[in-house]
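Sending over a structure as structure tokens; questions will come in a sec.
What you see is the complex with one protein chain gone and the rest in place.
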Amino acid sequence: MSHSTVFAAEMPWPDYQKRVQNGDVPVLIPLGSMEQHGHHMPMHVDVLLPTEFARRVARQVGALVAPPFTYGYKSHQKSGGGNFFPGTTSLDGATLVNALKDVVKEFVRHGVRNLCIVNGHFENSWFITEAIDLALRELDWGDIHDVKVVVLSYWDFVDQASIEKLYPNGFLGWDIEHGGVLETSLMLRLHPDLVSLQDAVEHAPATFPPYDVYPAKPEWTPASGTLSSPKEATAEKGDILLDVCTRGIAEALKAEFGLPAALAKTN
Amino acid sequence: MSHSTVFAAEMPWPDYQKRVQNGDVPVLIPLGSMEQHGHHMPMHVDVLLPTEFARRVARQVGALVAPPFTYGYKSHQKSGGGNFFPGTTSLDGATLVNALKDVVKEFVRHGVRNLCIVNGHFENSWFITEAIDLALRELDWGDIHDVKVVVLSYWDFVDQASIEKLYPNGFLGWDIEHGGVLETSLMLRLHPDLVSLQDAVEHAPATFPPYDVYPAKPEWTPASGTLSSPKEATAEKGDILLDVCTRGIAEALKAEFGLPAALAKTN
Amino acid sequence: MSHSTVFAAEMPWPDYQKRVQNGDVPVLIPLGSMEQHGHHMPMHVDVLLPTEFARRVARQVGALVAPPFTYGYKSHQKSGGGNFFPGTTSLDGATLVNALKDVVKEFVRHGVRNLCIVNGHFENSWFITEAIDLALRELDWGDIHDVKVVVLSYWDFVDQASIEKLYPNGFLGWDIEHGGVLETSLMLRLHPDLVSLQDAVEHAPATFPPYDVYPAKPEWTPASGTLSSPKEATAEKGDILLDVCTRGIAEALKAEFGLPAALAKTN
Amino acid sequence: MSHSTVFAAEMPWPDYQKRVQNGDVPVLIPLGSMEQHGHHMPMHVDVLLPTEFARRVARQVGALVAPPFTYGYKSHQKSGGGNFFPGTTSLDGATLVNALKDVVKEFVRHGVRNLCIVNGHFENSWFITEAIDLALRELDWGDIHDVKVVVLSYWDFVDQASIEKLYPNGFLGWDIEHGGVLETSLMLRLHPDLVSLQDAVEHAPATFPPYDVYPAKPEWTPASGTLSSPKEATAEKGDILLDVCTRGIAEALKAEFGLPAALAKTN
Amino acid sequence: MSHSTVFAAEMPWPDYQKRVQNGDVPVLIPLGSMEQHGHHMPMHVDVLLPTEFARRVARQVGALVAPPFTYGYKSHQKSGGGNFFPGTTSLDGATLVNALKDVVKEFVRHGVRNLCIVNGHFENSWFITEAIDLALRELDWGDIHDVKVVVLSYWDFVDQASIEKLYPNGFLGWDIEHGGVLETSLMLRLHPDLVSLQDAVEHAPATFPPYDVYPAKPEWTPASGTLSSPKEATAEKGDILLDVCTRGIAEALKAEFGLPAALAKTN
Partner (left out) sequence: MSHSTVFAAEMPWPDYQKRVQNGDVPVLIPLGSMEQHGHHMPMHVDVLLPTEFARRVARQVGALVAPPFTYGYKSHQKSGGGNFFPGTTSLDGATLVNALKDVVKEFVRHGVRNLCIVNGHFENSWFITEAIDLALRELDWGDIHDVKVVVLSYWDFVDQASIEKLYPNGFLGWDIEHGGVLETSLMLRLHPDLVSLQDAVEHAPATFPPYDVYPAKPEWTPASGTLSSPKEATAEKGDILLDVCTRGIAEALKAEFGLPAALAKTN
């Protein structure tokens, strides 16, 4: 068995323990969802993508990757189509908060002091914030005060130059990228067998009024479930995204965790 | 893209919807843990094994497999070594209860009426019971009364004849099989690259007094983390286990869900 | 006593009952916070502003205004400076979710069927989403299926034309408007006695890396607590904002609640 | 802007910080409700009155007043008419407990060490007790052991001499004072525009059997919602009440918090 | 075995089922505490007394008695001395609420429709209110709308005539009766072997300021833990109390539950 894996759960515990016990090695936790992503993509896109970013970054900075969260918070109409779609399978807010809080505290028990939440599902964002706040509070009660957590969503690392390459006809915002060029390009690059672009439905970008209505109004969401057309997605755009986001995340972790050069591995 | 997958999250939502909307197709939910399994096996054994049983059974009975739960309840000293091991990463009981409750209710929203929890981590058992009880209560409040849930742990389907083949020198109980012949044989058969039997520590089966003590006493658990020696594990024993458990679970689901012959697929 | 008030809590219950019992009259619930807003503004800006928008809209569309929520979710570093500031006084996520859920269900018990959450504090957003989802779920359990809730933040109704008038030198996003031109202009127009613009600290707009860190790093937030300079704020800009947002919200409610003309009052 | 306000939320944070950072200045938190108070009074009586007592006391003892809780615990039949009245808008017990717990802990984070809960709604009482107990427990976990909380309901400071002046025909207990002489006199003195005594319904004092029944029996409560007649209320009685309660509360706080003379301001 | 017991838990289930399945037979649930009651009485007074009242009333009206709650809410300084005493062993408010809610719903599942909470510990009162409210809400969600619950504390049935006999020198209120004449007289009559009146500490009735302080100030409570002297307690006074309270409770239940004469048994 090669121990070169960065996935913590693929290691026997003594190997893992050696890596984390002094607290230097960061642990990256991918957070996803099971959520419809249109006619052309599977429902675990939000698990596959942050897990892959975490894997690449972990290789570069000498970190480990925890098992991903396979379910996330409820799909919001304006960023995921709405939680009324069949297939979309979500947790209540408090459930996600407690699950992430529990897991963070366990990694700290092992000795980990630097954690990074790698989010792949926009709707998880604020419940991550709350989970980390509560985890740090409880760690503080237990007299552990030296834990640092970086929270990020991978798409926030796409810079303006890349956006211009990816969206030559103009960029309309990350929120309506659900099932669009961003995610589809990455999937075409990483899991082409799971994408059937010919089944994608072409439609104008979704537009919404400046408010939400509950219960959600299905007629506001394009019937396909995507919020913008993925037709312009390509594996080459996937390469651009992989590159800029991986690099950005790796730099962020190096800056925040003060990673000694010795930890970094070449892939 | 081939839609022959049984993994629900690998499907686009319209394909999934076609399968589940009339309620006949069961959904199997694997429940695992991230838990130390000795020096010779990785920490996601309890995720890999129930997911594989679920996959095989789903093929046979025409069911679908949900994304696995990658974290589970706290490791108990007498069945998992204890929750003090580095690497073991667990949820509070209430967190697991709520997560499973949420997910079950979502599948029912999609139209699913027959569910099966395929457990791979002994300590999850009673929190599964509670989760299902609460989910059915809430579904009842929502005037949904026709949901049926089968709950099982795969090792409970090993029959006496198989036990005699697997443990020719005598069987000491499933509880001390943590990291022992059962799990190691299955892993040798399914994921030999993740097992390094040469690193396994040979020791006499763990024995415990007829009570528990908290905080747990690490000296009660063999230092390796396994509760019985895996040295007699073989891929052939893995075949026996795969066969008897898959067959048993498939029969149980056919009996309980009254599956029409038309649903069953050949693998 | 004049019963011309739109504030539900200023009415005796029989007057209130007459208004709401048939379900036509919407109830607007302002949600705020107690949060630092720089050196030049008080800490209840996020209560005063949505309450005033609610009052104006209620007058126009014949609605009622519920007592405001005086405390809200934790201040986030990138949209409110961070929850480490003295004075900022926040609720846990679950507390806010439950409080709003309880209150919504009570208004429905009275007969109300159309509700609008008028948010004045960005960080409340996702906990409002969850509260409404849980409230509708519980109402559904109680066999009440005809409730409709509009959720909005007043600034989302500022249109592009107004933005150009308000920010002639360019607009950098609502998130860094914390304590800036938007809120200060409204306060100058509505509560000039509570603003001391001469105490405002001029500084470049806050910039943040594309990730969050916890515990928050106070050095990322301008020392004043504002995220952009309020120096360009004027009461005239406040008038523009009052006008465009009040009009937008009123139109949204008329559209969503199908308000009969008879309900609308002139102010 | 005059900084002479005692309302914490009316201050910019630097002014507030100066006042509270060394812990000497007490913070008073008014707790109310939205609850029917008969045909002659609005539904926020229980917010207005404790807020005014807090304001007056704060002036005298050099304290600050936090934003009031605008919603409270469920109206009880024998002290508020019952929670079945339209307009009465209440929180679950756990919600109130958590909200007050959160807010108390935040003030302590700012540096406050002396807090006073000024209750205006009888039914809040035991949930205040629980909230303070839980807040002190969590502060203790966080190694903060020097917080002191005074809990009071303003009417408990009415002495025997005042009772004789207020109720020359005999006093029947605070519980049936809901919407009666006590609250109406105070409102006549403080907010005469919000009282229409001519709309009050005269009736004999409510009498109840020595037990409760759930669901509540509406026929036990006078149809008006008041539990005793407010007809004898006068602004002069309001003066007596304002005087005796303000004085009593101020003395209590001076005694418990050992307030240095230097803090006290004249109004 | 004689089935003449009124204690439901002393019956085999088929006997119990016969009694409760049509919903006519009320179930009485005694609620107590483990709480210090001075030097002369044991700590389960609040369990023994309501259980005995429940037993006597059940005999008279043909009801059954559920197992008592052996732990209750936290002792309050002004009615139980304070929760800082050794021996006093209390539940959090939410725990008591949920426990009583669960149990009430279970009795309703059995067929019971008339329930009575017989409280023996003052501090339980408001958490009983909340538990019953939540239980009825959840039963309503489950489409059960015909449950009626009477909530009472036995001492509230002592009438004025009895008070004059029991307290010839004047009565100071039930709150300071903790460990005093009321409870001691009942214990002398029912469990004289558990009372050692010679160990009672004589002291003036406890007096408290009109507010509470947290953490509680032990010096406010008489060192004995009783709030008034039990020295005037006698078994004869116990007879008076047993008689008036049993009669009052029985009449209340007959009135509220419309008990058919056929159900009443002679003792």
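For clarity, chains are labelled A, B, C, D and E in written order, and residue numbers in each chain start from 1.
The rule we apply is simple: a residue touches a chain if its C-beta (ideal position, glycine included) is under 8 Å from a C-beta of that chain, and two chains touch if they have at least 3 such contacts.
Treat the numbers as computed from the prediction; the structure is a model and nothing was measured.
Among E:P26, E:P50, E:P68 or E:P222, only E:P68 touches the chain left out of the display. The chain that is not drawn here is touched, among residues B:V97, B:V181 or B:L241, by B:V97.
Considering the full assembly, E:T88 is the residue among E:T88, E:S153 or E:T246 that touches the omitted chain. Although one chain is not displayed, chain D still touches it through residues 137, 140-141, 143.
Mapped onto chain A, the footprint of the missing chain covers residues 138, 141-143.
Considering the complete assembly, chain E touches the hidden chain via residues 1-2, 8-14, 16-17, 20-21, 34, 36-44, 47, 66-71, 85-92, 94-95, 98-99, 102-103, 106-107, 109-111, 193-196, 199, 225.
As a working rule, only the chains that are shown with their structure count from here on.
A comparison of the A-C and B-C interfaces places the larger number of contacting C-beta pairs at A-C. The geometric centre of chain C is 26 Å away from that of chain D, both derived from CA atoms.
Chain B and chain E have Cα centroids separated by 47 Å. Averaged Cα coordinates give chain B a centre that lies 55 Å from the centre of chain D.
Contact with two or more other chains is made by residues 92, 94 of chain A.
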